[in-house]
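Only a single protein chain was left out; the remaining protein chains are all shown in position.
Right after this comes subunit A.
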Amino acid sequence: MMRFLLLFSRQGKLRLQKWFMPMSEREKKKIIRDMTTMVLARQPRTCNFLHWKDLKIIYKRYASLYFCLAVESQENELLALEIIHRYVELLDKYFGNVCELDIIFNFEKAYFILDEFLMGGEIQETSKQIVNRSIEASDMLQEGDNSEWYEVELFG
């Protein structure tokens, strides 16, 4: 299972944090500090995997953002990389050529999209179409907020 997902910039600014297990704020701060220093210190073209305590850390850089995913030791590293990639694809589809600023200014959307994709530390839906459709459907619900919700055909 996944334990947490962090997005941070090259300057170490945290942009998104998702915790799949309860943790105290203090622990979270410590982990964020450890992850940013560890990942930012890595040389280019090294491998994307690290051991940290009893977890595996899988990280990847997209433009100015680092995506850093911690999974339990029996998890598959390569697929964890692709979970990151799929999330980037989903963000990209939603924002259209996503950049760091999109995630800063629409942080709540970034969380909503993540929630459609992952849940309880597991992947919930691996079909890009289905995730995109339900995100669009939520947006339609937002625009037509006054309409009765059940009239919207969600999953045609």
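General remarks:
Operating definition for what follows: contacts are C-beta pairs under 8 Å (C-beta built on N, C-alpha and C of every residue); 3 or more make two chains touch, one makes a residue touch a chain; residues count from 1.
Everything that follows uses one rule, which is that contacts and distances are computed from a predicted model.
Per UniProt, the protein behind the absent chain is "AP-2 complex subunit alpha"; the candidates were "AP-2 complex subunit alpha", "Ribosome biogenesis regulatory protein", "Globin domain-containing protein" or "Integrator complex subunit 11".
Across A:4, A:67 or A:94, the residue that sits in touch with the chain not pictured is A:94.
Mapped onto subunit A, the interface with the missing chain covers residues 1, 14, 17, 20-22, 24-26, 29, 43, 45-51, 54, 74, 76-79, 81-82, 85-86, 94-95, 99, 101-102, 104-109, 111-112, 115, 119-130, 134, 137-139, 141-143, 145, 149-150, 154-155.
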